[in-house]
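All protein chains but one are shown at their positions in the complex.
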Amino acid sequence: MASGNWYRYSSPATFYPLAGKMIPWFGWSAAVLAAIGLWIGLGIAPTDFQQGEAYRIIFIHVPSAWLSMFLYLVMAAWGALFLGFNTRLSAMMAQSLAPTGALMTFIALVTGSFWGRPTWGTYWAWDARMTSELILLFLYLGVMALRNAIDDPRRADRACAVLSLVGAVNVPIIYFSVKWWNTLHQGSSVSLTAAPKMAMTMLTGMLIMSFAAWFYSIAVCLYRVRVIMLERERGSAWVGELQEVEAR
Amino acid sequence: MATAPTSASLDAGAVLPGVRWALVRDMKLALRSRAELGVQLLFYIIVVSLFPLATTPERNLLATMGPGVLWVAALLASLLSLPRLFAADHADGTLEQIALSPYPLPALISGKILAHWLTTGLPIVLLAPVLGFEYWMDGEALATLMLALLLGTPILSLLGAIGAALTLGLRGGGSLLALLILPLYVPVLIFGAGAVDAVRAGLGVTANVSLLGAGLLVAAVGAPFAAAAAVRIALD
Partner (left out) sequence: MTEFFAMGGYAFYVWGAYGLTALTLVIEVLSVRSRHHRSLEEARLAAPETTSVAAEGRP
């Protein structure tokens, strides 16, 4: 394998234009997938017998919840790559993932709340999944707060990498403990966001929306990482030579 | 003040001496400022005593709340005392010396964490029966609570050390530390306070205690290394 080629892209200067080319692909794919997913979710999928039309929130709640957990793991993985190989770009990728992950968690919490009200009669119930999402939000905010509190970018990169790795290890433990706590206190384990029995169309819609959310996240994070590169490398030669920088 | 030794050997045999060196040093320093330790304990007692005033002196409610309140207060007291772990040494440059010493840094940090627990966590464990009476907790519940605190408070010190090292010298230190560490504390809180609930529900204490014990082992092995990495990051 031409490992030399891959290392080329670990430099911000070469990755910047590559990311720029990738963003429209992922962005438009996300839009198309979302259109199809919404068509299925809001149009084709049948009304649920128990939950009525309210269950249609599932088509954003579940994808955003999956993404929120997935993005945290990816962020931690970039952090691990950075600690292992000391490539600046890995740290920048981790930095760009945090806000999107936090927003996905926020969306999951809000949509879950909106789903719970008509189905279970309450905007919030301390069920396992929602409580775990809440704690995940705190984990994201913690990484962002730590990044914000450290002025030296190098120290910030390394501290946030360690923190997100410690967090990643703890996420399954936290989820398990919350589930435990929940079953202990609510015999029949009420879940605020219990999905109805899934018809094939519902499942398909959810899957497509998940891919849409994933591609959206990739597009936004690539966009943000380019901005981060500009911010952090702003005095350097390659930035100065960029077309959009020279253009004024 | 004792200085870091410079002639110790750099092999596995340096681990326990390293732990002991840091433990003895930190205990000496902590016992010199006994007043500070007393104040932190007083904070714990006051917080625990506030909840009935804010809610109700009604017996059954307090008995239900008791384990949770004592645990949350233990978390808060731990957060309050964690900066002490590294801040003073960092301020006068000793921490750099310690990081440069031939003893393995994780071993030295283990010693510091042990000293922290002995001066913060252990008093909380010992106070639990006394404070438990404020909450109408019976003997069985109190014994369970003490056992859970005994296993859980070291975990608080271990995880807290990672947070304290990451936030060394940063502005907004205390609140930032809380934001970073409290989510990680949640499983300890759940299994620790839940132990009493389990006993009361007739489910027995084994599951919770086993999980806490397992958590303690994992934290005891992993946290010193993570904290050491964080200290080096803060010192660079």
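So that you can tell them apart, the chains are marked A and B in the order they are listed, and the count of residues begins at 1 in each.
In this section, contacts are C-beta pairs under 8 Å (C-beta built on N, C-alpha and C of every residue); 3 or more make two chains touch, one makes a residue touch a chain.
Since we're looking at a predicted model, the values are computed, not measured.
Within the full complex, the chain left out of the display contacts the shown chains A. For the chain left out of this panel, the touching residue among A:9, A:70 or A:114 is A:114.
Only one residue in the set A:68, A:100, A:164 or A:177 touches the chain that does not appear here, and it is A:100. Listed here are the chain A residues that touch the chain not shown: 42, 47, 52-54, 56-57, 60-61, 64, 99-100, 103, 106-107, 110-111, 114-115, 117-118, 216, 220, 223-224, 226-227, 230-231, 234-235, 237, 239-240, 242, 244-246, 248.
Keep in mind that, in the parts below, only the chains that are shown with their structure count from here on.
Those residues of chain A lying in contact with chain B across their complex are 135, 138-139, 141-142, 145-146, 149-150, 154-155, 158-159, 162-163, 166-167, 170, 173-174, 176-178, 180-181, 184-185.
Considering their complex, residues 162, 166-167, 170-172, 176, 179-180, 182-184, 186-187, 190-191, 194, 197-198, 201, 215, 226, 229-230, 233-234, 236 of chain B touch chain A.
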